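Once you've had a glance at the structure underneath, I'll fire off some questions.
Every protein chain of the complex appears in place save one, which is left out.
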Amino acid sequence: MPSIPVGILGATGMVGQQFIALLADHPWFEVAYLGASERSAGKRFTEAAAWRLPNRLPDDVASRVVETAAPGTAPKLVFSGLDSSVAGEIEAEFAKAGHIVVSNSRNYRMFDTVPLMIPEVNADHLKLLDAQGAAQGWSGRIITNPNCATVVLAMALAPLRQFGLTSTLVTTLQAISGAGYPGVPSWDILGNVIPHIGGGEEEKIETETKKILGSLASAAVQNHPVRLSATTTRVPVQNGHTGSISIGLEQKPNPEAVIDAWRAFRGRPQELDLPSAPKQPLVYLEEANRPQPLLDVNREGGMTVSIGRLRRCQLFDYKFVALGHNTIRGAAGAAILNAELLHAEGLL
Amino acid sequence: MPSIPVGILGATGMVGQQFIALLADHPWFEVAYLGASERSAGKRFTEAAAWRLPNRLPDDVASRVVETAAPGTAPKLVFSGLDSSVAGEIEAEFAKAGHIVVSNSRNYRMFDTVPLMIPEVNADHLKLLDAQGAAQGWSGRIITNPNCATVVLAMALAPLRQFGLTSTLVTTLQAISGAGYPGVPSWDILGNVIPHIGGGEEEKIETETKKILGSLASAAVQNHPVRLSATTTRVPVQNGHTGSISIGLEQKPNPEAVIDAWRAFRGRPQELDLPSAPKQPLVYLEEANRPQPLLDVNREGGMTVSIGRLRRCQLFDYKFVALGHNTIRGAAGAAILNAELLHAEGLL
Amino acid sequence: MPSIPVGILGATGMVGQQFIALLADHPWFEVAYLGASERSAGKRFTEAAAWRLPNRLPDDVASRVVETAAPGTAPKLVFSGLDSSVAGEIEAEFAKAGHIVVSNSRNYRMFDTVPLMIPEVNADHLKLLDAQGAAQGWSGRIITNPNCATVVLAMALAPLRQFGLTSTLVTTLQAISGAGYPGVPSWDILGNVIPHIGGGEEEKIETETKKILGSLASAAVQNHPVRLSATTTRVPVQNGHTGSISIGLEQKPNPEAVIDAWRAFRGRPQELDLPSAPKQPLVYLEEANRPQPLLDVNREGGMTVSIGRLRRCQLFDYKFVALGHNTIRGAAGAAILNAELLHAEGLL
Partner (left out) sequence: MPSIPVGILGATGMVGQQFIALLADHPWFEVAYLGASERSAGKRFTEAAAWRLPNRLPDDVASRVVETAAPGTAPKLVFSGLDSSVAGEIEAEFAKAGHIVVSNSRNYRMFDTVPLMIPEVNADHLKLLDAQGAAQGWSGRIITNPNCATVVLAMALAPLRQFGLTSTLVTTLQAISGAGYPGVPSWDILGNVIPHIGGGEEEKIETETKKILGSLASAAVQNHPVRLSATTTRVPVQNGHTGSISIGLEQKPNPEAVIDAWRAFRGRPQELDLPSAPKQPLVYLEEANRPQPLLDVNREGGMTVSIGRLRRCQLFDYKFVALGHNTIRGAAGAAILNAELLHAEGLL
């Protein structure tokens, strides 16, 4: 087993805490550095942050002293759960200094030479890294994962590209954990629906999905031509983003073919048997009332996306429902899978 | 002021209780009869049912003895909140016996000569009643209101017919009160989303809306040609069904014209100044995060539908969000407005 | 009808908004001044704050320009919903400048010459105002209402003083609205219980209750000798603080006598027929599963405290459950009732 030291940028935030939780028993990666704002620097982790996850906080992380997130003492591989207000600058500093930054932040996702990865979907986009150094002037690299709602959609759509995916309309019902901490005030969401998510959530879904599903042509990603329209809502659910999705498909497959495509879907993480890779990235549930966050969100450690209710749409070809774990598959788990892919492909 | 005695069929159920609550201070109608199943018959209301609304239970209703729901002693005008498993038979008995049955049940909604009414939208459909007696063999009449999710959609679409409404795709986020009592187990819905509502909810929305928006031609309703696709979900909200809606419009109005159409929308209840008619049936909210159930569902006593977030849709012409009170505008209040219309039009 | 101009300090906060909502149709008081922090000053109310209540925001308030909360242009009577971090200084400035400050903040509640009022319970404590000017060096006055959880407890206990109240143990289940906005993060409370409320909530209940129930002796309050122990918890409820209460009574009344004492309880607001006074300040509910926030919190406009489940306690004499509306009876409504009392007693 390799033992690769890793750093976490934004370690005291909720994505940072999720990184710590998921890396606690990781077979390859070992947390060796916690970076946060100056306010936290110099304190032990437990003094700098309240641990807000049901998982056990590992003792060695609990007592580790948090440092100001800046290159210098950090390991080569760093995970970033930094808030987007600071991620742009800090991640670039690390990349310049030669670090591999595996980031969950949105700042560099749409940069031409930055891979926006779902390893099962577009592992070949890693080739963008070849050009990144020259394009950005970095000796290190940045690799990103998508927005938490984008992941669910893009994974469900990926195996449908073979049928000529032309259009996608999605309404999401998103969990409160997607907004971090303190995030959504209970005053706003208890027993309520907020039909809007700030920070350009709908635009992120629309633009990121096209890049993820796009194909690599001469070291650049050509966006997938699917036409996309998203409405995002917040619902009083702890974990799990649900999408109600309609799709147009050129080749008019029958429902069995669509379900088979989901069930048969595998990617590079499954080939490489990466530690965080689910055996089955997409599960189709036959029950009429599934998937549901409470029952399905933690399938395969939260790394599997669950799909159900495939049926004809009167306006497109099909409609269905998809669900994924927003802080695991949609954030920290996604980044860790990206790092595992980098390691397995010899890019660390 | 007229004082018109009315009966309530299914008085002990949740729609029945909502009838009682809304009629407590009604200027025209006075509850003079409570009909329920044999199990409840002979008991005072408070013995037959637990009162489950925050509204005050009127003393005279509390002490009134419940009767078996059957024609005989009931007033001419009866409201029906009967469960659909028994509404078909019982409502027909009442209609045969000469009663005017104003029903919230689904059983007769799609019958050719039964008006499926939203008084602001299709008051002229009352003319169907002329042919109902002969067609059904009833000396009385049955008039119905739509499914609780249909109302919200149909009201939002009604003023858009002028722009050549061609297609509508809706995903609903529906409150638990729509399922009555005991209804949705908390085990299933607390902190969860159920992406399915039983009893053919999606089909009801698709078929009922076309009839409601349809035009009257030679004493029959010609369905509106809009193509409709619905996905329905249950969310942990007490009251208020939200819809995320995309629409195609032939005439390509600009956004201001669409909003103006909603704001200017009035109908027969406003002309007649009916007691339960909202001054403004449709409100458009400018804030980016509205409408919300907690904040907007009780507008004008729960009889106004709130709309927000109008914006271009990449796949249709526009998308927006609409919200209405499912047990008031979508059930008991809808039926009472129907009855007020009947009275004002001299049809009682 | 008098038309008395009033100011609201802390107008943009949630208590301030509740003041605005409750004063919208008040027969005596008219909002003529909105005071807030410098950050809000100079803006119209709707620009300075997002309106977060389901009640309609009155047009005249919506367009009124917010001023920096400082004496000068404000009316003589001001309501204060200021945060306790600033209330101490600002309220004192107003009192020095001759204003009557009716405050919901905690800062002056326990001052010897400041009345801590529940008008039904201790209207005679107004006499403390006689000595306040000299003691504090103020030409105006400050009068306060209790903490939102204290009100529920103190009202339920007040009529039991006649039986020789010796001890009270209470566990509260408090609504999230008690923490204001943004208040409790949904991350912390959705589907959860937090067995602690910050800011000394338990101590406030223990000390304030003794002062409120105390008797006036030579222009000072002698604390009631009841021994009190409080545990406070937060639960995912929008509005309504529930208390599970055990009490020791010297005189060992039978249960009927206790219930009669609650039901017969009236005070000065009822004698004076004050606009915000409930006809019946305390209601006892016979049903085994009441009171409940959803069903009972809005009784008499949220000004009535509901009690239920009186039964023998194996360790004290009785135990029971009490519920009150924390932002109405426990905050803005409490202050308004205080101001009404001041006016009716000729103290404005």
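Order as written gives the chain letters A, B and C; numbering starts at 1 within each chain.
Rule of thumb we're sticking to: contacts are C-beta pairs under 8 Å (C-beta built on N, C-alpha and C of every residue); 3 or more make two chains touch, one makes a residue touch a chain.
Note that this is a predicted model, so its numbers are computed, not measured.
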Only one of B:A70, B:L190, B:L216 or B:I259 touches the unshown chain, namely B:L190
Answer key for C:A49, C:A69, C:V237 or C:A332 versus the chain not shown reads C:V237
Chain C residues touching the chain left out here are 167, 169, 171, 173, 188, 191-196, 206, 227-229, 231, 233, 235-238, 240, 242, 244, 246, 288-295, 308-309, 313-316, 319, 321
For chain A, which residues lie in contact with the unshown chain of the complex?
50, 52-54, 190-191, 238, 287, 294-298
Name every residue on chain B in touch with the hidden partner chain.
14, 52, 176-177, 181-191, 236-238
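The rule we apply is simple: only the chains that are shown with their structure count from here on.
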Could you work out how far the Cα centre of chain B sits from that of chain C, in whole Å?
40
For chain C, residues that touch 2 or more chains besides their own
52, 190-191, 238
